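Here the complex is missing one protein chain, while the rest keep their positions.
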Amino acid sequence: MSLSSRMVIVLTAVGIISGGLLSTVGILTRARIEANRLREIEEAIITVVPGAKTNTKIYEEKDFTVYTTRNDQGQIQGFAIYTAGTGFQDKIVLMFGTDAEINKIFRLTILDQKETPGLGAKITDKEAFLKYWENKDCSHPLMLKKPPVAQEELGASEVNAITGATISSEAVLATVNASLAKLRSLIQAGTIQIEENNGQ
Amino acid sequence: MELLAIFISAILINNFVLHYFLGICPFLGVSKKIDSAVSMGLAVTFVMTITAIVSWIINHWILIPFNLEYLQIVSFILIIASLVQLVEMFIRKSSPPLYQALGIYLPLITTNCAIMGLALLAALKNYNFVETVIFGVGSGVGFTLAIVLMAGIREQLDLADVPEPLKGAGIALIVAGIMALGFFGFSGMIK
Amino acid sequence: MAETTFIIKSSPHLRHPDSVPKIMLSVIISLLPAVAASVYFFRWRAVVLYLACLAGAILTEAVFLAARKKPLSTLLDGSAVITGLLLAMTLPPSLRLDQAVIGAVVAIALGKQVFGGLGHNIFNPALVGRAFLQTAFPVAMTTWIPPVTKIINTATYATPLGNLKFQNAVAQHTLTPLKDLFWGNTGGCLGETSALALLIGALYLVARKTIDWKIPAGIILSLSVFTGIFWLARPDKYASPLFHLLSGGLIIGAFFMATDMVTSPITPRGTIIYALGIGFLVGLIRLFGGYPEGVMYSILLMNTVVPLLNRSTRPRLLGERRAKK
Amino acid sequence: MMDVLVPILTMGLLGLFFSLGLVFAYKKLRVEEDPRVVAIADILPQANCGACGYSGCRAFAEAVVKGDAPTNGCPVGGEQVAAQVASILGEEAQALVKKVARLHCRGTKTAAKDRGEYIGVTTCRAAHLVGGQKQCSYGCLGFGDCIQACLFDAMEMGDDGLPRIDENKCTACGRCVEACPRNIIELHPVDQEIIVFCRSLDRGPLARKVCKNACIACGICVRACPEGIILENNLAKIVDYKKILPEQIPAIEKCPTKAIGRIHRASEEEQAKTNEKQAFAP
Amino acid sequence: MASKPLSQEFTKGLWGENPIFRQLLGMCPTLAVTNAVINGIAMSLATSFVLIFSSLVVASIKKLIPSQVRIASYIVVIASFVTMADRFLAAFFPPISKNLGPYIPLIVVNCIILGRQEAFSSKNSVGRSLIDAFGMSLGFTLALLVLSSIREILGAGTWLGHQVLGSWFEPWIIMILPPGAFLTLGILLGIIILIDQKLQRSK
Partner (left out) sequence: MKKKTFPRGIHPPGGKEWTADKAIEVLPPPEKVYIPLHQHFGQPAQPLVKKGDTILRGQKIGKAPALFSADVHASVSGKVLAVDGHPHPLGKPVLAVTIANDGQDSSSDEEEIPDPFSLSPEEIIRRVKEAGIVGLGGAAFPTAVKLAPPADKPIDTIIINGCECEPFLTSDYRLMKEYPEEIISGAELIRLATNAKQIIISVEDNKEDAAELLASKIQEKHIFVEVLTTKYPQGAEKNLILALLKREVPRGGLPFDVGVVVQNVGTTKAIWEAVRFGRPLYQRVITVSGSGIPEPKNLLVRIGTPLQTVIDFCGGLKEGVNCLIMGGPMMGITQWNLEAPIIKGTSGLLAWSLPPASQVFDCIRCGRCVEHCPMGLTPTQLAKYIQFGFWDEAEAWGVLDCVECGCCQYSCPAAIPLVQWIRLGKATISALKRKTV
């Protein structure tokens, strides 16, 4: 057997064996990994739209996915919006929930971020940041309050920035405002339709 | 604009070496002389660009359609390995001085995390084809920038009274640390 | 009569009277007006911060010299004192003392001694210390107090540049008046606020030819042009070049840090590129970056480029014909 | 089923594809390298000292294979390496007499006067440029350039201001010979015992004036052994070591300035110890 | 060639030929994932898994492989094990998988693994290769543990998530950021060489 044909055969064989082996691994783990991913989304939706029982993905594009959620009576509660925007270092991936009229933000949660630990990364911190986002009026674009003030002093559509991490706070704000605008225009254009029966 | 952002970000903000710690081996190994650093940088940029193209094609034309994402690692590394070997043989044949200068680090491009990291990150970030290519070129330029700057500094440090235990990799890592501190200045530039 | 013995040495046999300790001393002297100004504006906080940084810097230097068996007399060259002073001057007045000491230790240890001590370092030691602190304690390093001459009721206080960046001060017409910037009657790093005091010291250095005037001139020029273009285009959004020149660490950076001999290029052309680069980066970071202030990063970044600059801008030798590129 | 078949097929095809590429590359782009070069380079000490006259161990290996350099051309490796190299090339090892470096000066601190206080770069080469701080223009300057050059830790500065060579550690790489600006270190076969410890070309009185241990060209040694030693340029010179007979050595050692004589090896005590170990008379 | 006692084959990985501190291999994961001890541990376990099993396989099949496709074959072997590790973590430890991000797949290009296959397993018996792989893994783990401990304690005041420094301590955030990784490893390298010099001298 010539050297060349041995080279070809060995490498092909190694490839085939590894392919076989990996397919097994892949099949064995696929379901679980998929489930993990779904659970993450599921949990996030429940976080941002309290009391959500079921959800339906109604629109998807890059870095912008919209779900409608229903409560245990099957009524539509609102939207959960999965979106991402550029932060201080890298993308900030977040999800927030609004009511069906898009007048109110229920809650906000950060799914992935690479902001400066101890500083920008406080956007994941409930006390420092997220709590200001609860039940905000979003019929107008939200505003950032800097330097931060006491929660009682915040206006209906004002949220506090994080001291020293204005950029990260602004990034979240800008992402949310942009997503809201996009959602509204999508609804206006009829790309997204919400009818009670449209779901399940 | 989005493309420019990816490009600048890959060079300055999320620099492969200084932020992702990718390509540290050649970064430490081939940064002793500016000339070889430049050729190493160019070699890496070149391989990165090709890798970006080929890995995107494999990923989007074969792996994703057939639901084989779990073969990413194996297939990417195979592409890179063969690609590098081809480049190596080519350089060895066409430019022995260049081959001498890069020495054993050319085969090390195979195990250069920067190349593999590029393929993986591009897949992870879900870039489209053009974005992937820009990302590849930008990362290569970023790597080149870092390694050439480092080589300049190390050439100067050859003439400095660096404490014996820190000579070589130790001081290079400290310099890299301070460089990374400096590069923080660019944070937040891409909005 | 005892036989006369003579010194054997290589020419030349004359020397200019300037020496390393004299140069360092002149830098220290030139910093004193700004030190005095900071003590006036921030009182005891300034004093203790200076003491902490000086002690940290000098002790670290001494430890390293002893460990490396170098003559302790090298300590007398005064460079550690300068590093300590400069570091303190770039810290917020409210910084905790232990943090200031960490900064001083890092400045000398990682910024200077690991490279072999004075003359061998690549980066400006004080700025290495400052950058380390900035990254280690981002909140403490961006929390400001007003000078004692300004009584303000809010708990926190923004620097003029922070105000510009985060409060959109130009549009809000809350930009710090130039007069306050010039006298130093505003918040900011300890020794950075008073442009006047810094300029007095800087003038002394320029007059004494300790520093190369081309470096500050280049920085000021390129920053003015950069910010000027934006200001002329959108005066409602961008601050004037003069505001940029007088605010933040620009003056101390341009005159006292970028001019650090060890970390600036040795070639005349390299020096000019270096200076223009710093000014440009300051503008870039202040206008488009995440941080309100970019002097420190700009100088550190240009420090990394210096070896390449030295290499690529070697002066033309007399009689040398260079191939046209 | 597809789930298993597709990956196997993909991987197999990928493997096939790239192995074909590699085969192609192997056939078309291969650069021949002589395996002997690799083998020899592996054996060499990798000190890359350049004593062989090539730019490093690898370059030497290439030269040996080409036949440009002798198999025993690596003085550092000594006979052992020479034998191994030769066996790779299929040659018999050429005999190699061990050589060591020796200093041709006895201008100790007390013997040789200084010109005056020297200020400047403290290396021999630099001092030599301004004539050196010693009055003698030929003798050892004592800043230890040779010691710095030695890669084998075989030299150290003695209390008398002259470098001492540990002949056991010396590999005759010749780096000290190169380093010395006054060319007063030479390689000698280790069994050569008589050497001239002076290189001064000054005429007798002038030489004597600047150094007590200088050769003053009096000719006593020449008279003791006219066949082996001559006077040349005010200096005694051993022209043929083999002609110096053992019985002539005492007469040679009558040198008034001790500028010629037996080499001092290690101190007597150490000498005794080594003798014991070797268990036979020297 | 191999004539060392087996015990030495094992211990050399810990100090004398420690892959990180001595051979400066596998720096990317070393620097990237040591911002917390838990990440360091996960990474070293995953790496050890890949290293040990690859060594096993390579040492067993070394005779079948022509040297020209040696590297390519090794890589496939290694990549297969890395994929297993990656999928396993993603399936059963999603948070860690997320933390380590692309660095688990990047084990495939960790110079330690290919380096050991090239330098050792391809030339030695299965048993010897296994011992070598265990030693190297342990050395790698040790290094990662030291580095991540320093970084986590100084950078967050915690160790494995437990508060170890009092509330007086204000964490040095830099330590868990890239510059901190470079600086810590640089200084650590210096210290290790210093210790080694002291040891050599005392011998």
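Order of writing sets the chain letters: A, B, C, D and E. Residues in each chain are counted from 1.
By our rule, a contact is a pair of C-beta atoms (placed from the backbone, for glycine too) under 8 Å apart; a residue touches a chain by one contact, two chains touch by 3 or more.
Quick caveat: nothing in here was measured; it's all calculated off a predicted structure.
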Here the chain that is not shown touches B, C, D
From C:Leu86, C:Leu118 or C:Ala275, the answer for touching the chain not displayed is C:Leu118
Residues on chain C facing the left-out chain by the touch rule are 4-16, 18-20, 22-23, 73-74, 77, 116-120, 212, 261-268, 271, 310, 314-321
Listed in rising order, the chain B residues that touch the chain left out are 158-159, 161
It is residues of chain D that touch the chain not shown, namely 115-117, 119-121, 123, 125-126, 129-132, 135, 137-138, 201-203, 206, 234
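What we mean here is this: only the chains that are shown with their structure count from here on.
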The chain whose C-alpha centroid lies farthest from that of chain B is chain D
One chain's C-alpha mean falls closest to the whole-protein C-alpha mean, and that chain is B
Of all chain pairs, the one with the most contacts is B-E
Between the Cα centroids of chain B and chain E the separation in whole angstrom comes to 21
For chain B, residue numbers touching 2 or more other chains are 19, 68, 70-71, 74, 78, 81-82, 85, 163, 166, 171, 174, 177-178, 181, 184, 187-188
Note: chain A residues in touch with at least two other chains are 7, 10-11, 14-15, 18-19, 22, 25-26, 29, 88, 116, 118-119, 167
Among line, ring, star, complete and other, the chain contact graph is complete
Chain E contacts chain A in the complex at 35, 64-66, 68-69, 72-73, 76-77, 79-80, 83-84, 87-88, 90-92, 94, 98, 155-156, 171, 173, 176-177
Seen from chain C, its contact residues with chain A in the complex are 138-139, 142-143, 154, 156, 158, 165-167, 290
Note: in the complex, chain B contacts chain D through residues 62, 66-68, 71, 74-75, 78-79, 81-82, 85-86, 89-90, 92-93
